[in-house]
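Read through the structure below, which is laid out as structure tokens, and then see the notes.
Only one protein chain is missing; all other protein chains are in place.
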């Protein structure tokens, strides 16, 4: 089952950041407000500007991103937990 | 009796998501904030931009959509419970 | 006495929805938040866009509409109770 | 002494609605939120749009109008109590 | 010392309204919310619109105006108490 | 060390108003809400309008200005206490 985000929304798979999973240890996280890491699964066609023209998206499927920890809405597609958020909730692209 | 939504409004029939109805069991739902699933029944002609031109709608009748659980206003047409919401309340299209 | 709504305002006569009046019975209404039904009596010439041009109205006198239950301001014209509301308070047209 | 309202402001003389004054009786008013009736005394030259052009006014001196009961600011010109309000506070024109 | 208001600001000298000063009597003022009267001393060059162009001012030095009683900021120029306010705080021009 | 304000920001050196410093006396100040006086030290290149074009600044380095008493953020450059504020916080230019 495919899901196409509407407008400037982005479908994101949350990924655990490396420092937490190294060695399988659960490191107590003192910095809970830091952004979360994710992988872009699908992007919308873009919002429309005041003239009704599309504004192209800056992220694409496959991008590894950082986003605000509390951004987005949880959604289950084919049993997998994903997030739908607006592109403006994404802070930048890791490469 | 037909209903034509005004501007960028969408008429939606709520559909039960599959995981809840499989086998007829009512599965306790721990994730109440997840988006709801629906079927687009009718769409408005689109909002107007700053120059008074229509902005085309991105959803059409028949689309299977996800929308915010608390979005929209309940409405009864010919005895059937439907929802009127704005297109911006729709998160994406399932296919 | 005639009343011409200004800008994007609409003059509406509230009509009782059918399910309530069938058989003369007053059915206890459990869904008080549902939209109300009305008949458009008169419409304004339309709001003006950023350039001062009129934005044409999408409803016209005679349209049967649904509107938010708490929308509009009550007004008495020739002894009849009517409502003045903005077109944006109207959810759609019944036909 | 003349008063010229600025921008999209309107100078209004409040008039008592007929149902209250018939027969000189003071009828207890159960619908205090209903709009008030007035006569337009003078209108401004119009607000300016985003390009600095005037937006023409929809009411003119002499119009009999309905306006929100709590709209406007009281002002005394030559001993007479008048109201200054914005055109957007005016709901429509009686004729 | 001269003062040139910036943008759409207006420098105003407060004037006592006539009904208060006739005969030198201080008449108890029951209508404290009424607008105050003033004389325009200097006007700014005008705000800039979305394209950076000036929007011409509607008042000029010498105009006798009414303004909201609590509008503006007090300022002392050469020992005289004046007010700086935005043109939008001015309700109209007395003539 | 030089400081270049960004966008429509202005770097301001606070100056004591004359009436306070004459004769070295500290006059109790009953009108604390009056605007403060300052000298423009540096100005930004201007904000950008909706099309991304610069909007020229109305103040320049050297201007003697009045600004809202509580406007701006304190900043220390080379040991000197200065203020960074937006041009819109400046009420006008003294000359």
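Observations on the model:
By letter and in written order, the chains are A, B, C, D, E and F; residue numbering begins at 1 in each of them.
Operating definition for what follows: a contact is a pair of C-beta atoms (placed from the backbone, for glycine too) under 8 Å apart; a residue touches a chain by one contact, two chains touch by 3 or more.
Fair warning: this is a prediction, and the values are worked out from it, not measured in the lab.
Partner chains of the missing chain, restricted to those shown and counted over the full complex, are A, F. In the full complex, subunit A makes contact with the omitted chain through residues 19, 31, 33-35, 49-51, 53-56, 58-59, 66, 68, 87-88, 90-95.
Interface residues of subunit F facing the missing partner chain: 1-7, 9, 11, 44-45, 48, 50-52, 73-76, 79, 84.
One rule holds in what follows: only the chains that are shown with their structure count from here on.
Steps from subunit B to subunit F, minimised over paths through touching chains, total 4.
The chains touching subunit D as well as subunit F are E. Of all residue numbers that take part in the contact between subunit B and subunit C, under half occur on both sides, making this a different-residue interface. The distance from the centre of subunit C to the centre of subunit D, with each centre set as the mean of the Cα atoms, comes to 23 Å. Taking each chain's centre as the mean of its C-alpha atoms, subunit C lies 42 Å from subunit E.
The residues of subunit C that reach two or more other chains are 50-51, listed in rising order.
Taken as a graph of touching chains, this assembly forms an open line, each chain in contact only with its neighbours along the path.
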